[in-house]
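All protein chains but one are shown at their positions in the complex.
This part shows chain A:
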Amino acid sequence: MNKIEKVVRKLINFYGKDEAFPECSYLYGQKSVGKSLCIEKFLKEAKDYLQTVIIYADEIYTKNILFEIIINKFNEHVLCEENSYESYAKIDCMEDFLNELSALSSDKSYLIIIEKAEKMRDMDLNILQIFMKLQEFTGLNISCLFVSHLAFEKFGVEDMLKIYVPDYNKNDITEIFMTKYEDIHERIRVKIEDSNINDNMTQLEAFESMNEEFFKNYLNLFLNVFYKACRDLKELTFLLEKCYSSYYSPVLSGEIKANDVTNLWRHVSKHLKTSLNTIYMRVENDATNEFKNNENAEDGFEIEKKQSSIKSFAQTLELPFYAKYLLIASFLASHNDAKSDKKLFMKNHGKERRRRQQTKLSDKMNVQFGPKSFSIDRLLAIFYAILDEKVGLTCNLLSQISTLVDLNFLTYVSGENNIMEGTARLQSTIGLDFAINIGKLVGFNVKQYLVDFH
């Protein structure tokens, strides 16, 4: 914890009592390493002499909100029914804001803390720049503390004071988790007491045997399994609590003694492994964020397991029959050249020249490229070609296309507004595996109709 203390000291050094503040400063460090905790502790110490406001930059979807929150806070204006929730002043532009700021009493010191400061870059150009030089504009003892997880260079602004919050190592994490011991155990106690009355006493007895040592053992096991895969404290906290119940449950039921570490390990390892699997998936598919996070419900866990593979995703997906065919048709249209349609979908397509096929072999697979766009006409033509039955072109069928668009299986590439004219172009967003699995559900071999596998 002394790391946090160090950062807090630094902050106090910067923003001490009766001192001229720096124009602005930058607090950075990885996600969930305790930046907000530092600020919280610092504010506790500095609350006597400092007027502060904390802004979460991702809440600021219009600049008025930013200005009004700050002005309200500094003028100690609280929204309530008496003022019918009007803010202190109507502020529409930067100039108004600066005027209001200048009107503040110059006896006090002001600090604006902006969390998630990386979002400031997306706002109007002048905002970040002016917030960096508020002293100049207002003549107050005012400063701005930007908090972000990005390296400072990403902001592309002039240099400022920087404070770095270092990562936690394993010992830090253990230490932090140990502070949670009391909390967690208190919660368990309440839970037991609330549960049925019959075996309350035996359970409570067993609970008493779960001392700090017991928790520490669990922490060790837990971190051994997860620390390699994940260092995000929030994530670990969540997993910790989730897995703990399966660690202590045999103790409560009296199956395993609290000091029997080996048996406890044997019992919990399976559960830890399944949890690790879901975490491991994220590491694998980091870019697509497929990690199944934060599962509370027991049945939710089941569902998650079921849905983890693409195959079962395809199976659980509830789509009408023709929609499935349309989905496949869209995939085929996106991953085949329009030139090869004749060859693929018509029975009498004539002879093909040999030479062209040989040159094709060296080419890259079509499915490995991104999807190509296609027109609705082509989609329907392929749909009719792969469907054995004869179906009328009805409203219901056409509305399936827009349903698929709504479900994000298809997207409009261009001409979204002139569907009537036939120039709208669509694109399929599903992958080969998914298409194959959908094909299996309706008894259709997708590969047979892909140029690459011909």
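Here, a residue touches a chain if its C-beta (ideal position, glycine included) is under 8 Å from a C-beta of that chain, and two chains touch if they have at least 3 such contacts; residues count from 1.
Here is the rule we use: contacts and distances are computed from a predicted model.
Per its UniProt entry, the chain excluded from the display bears the name "Origin recognition complex subunit 3", taken from "ATP synthase subunit delta, mitochondrial", "Origin recognition complex subunit 3", "Coatomer subunit alpha" or "Protein S100". Contact with the chain that does not appear here is found for just one residue of A:I12, A:L317 or A:L441, A:L317. The chain that is not drawn here is touched, among residues A:E100, A:D172, A:E235 or A:D341, by A:E235.
Residues of chain A that touch the chain left out of the display are 31, 56, 58-59, 61-62, 64-65, 68-69, 78-81, 84-86, 232, 234-235, 238, 282, 288-297, 299-300, 303-304, 307, 313, 316-323, 377, 381, 391-400, 403, 406-408, 420-423.
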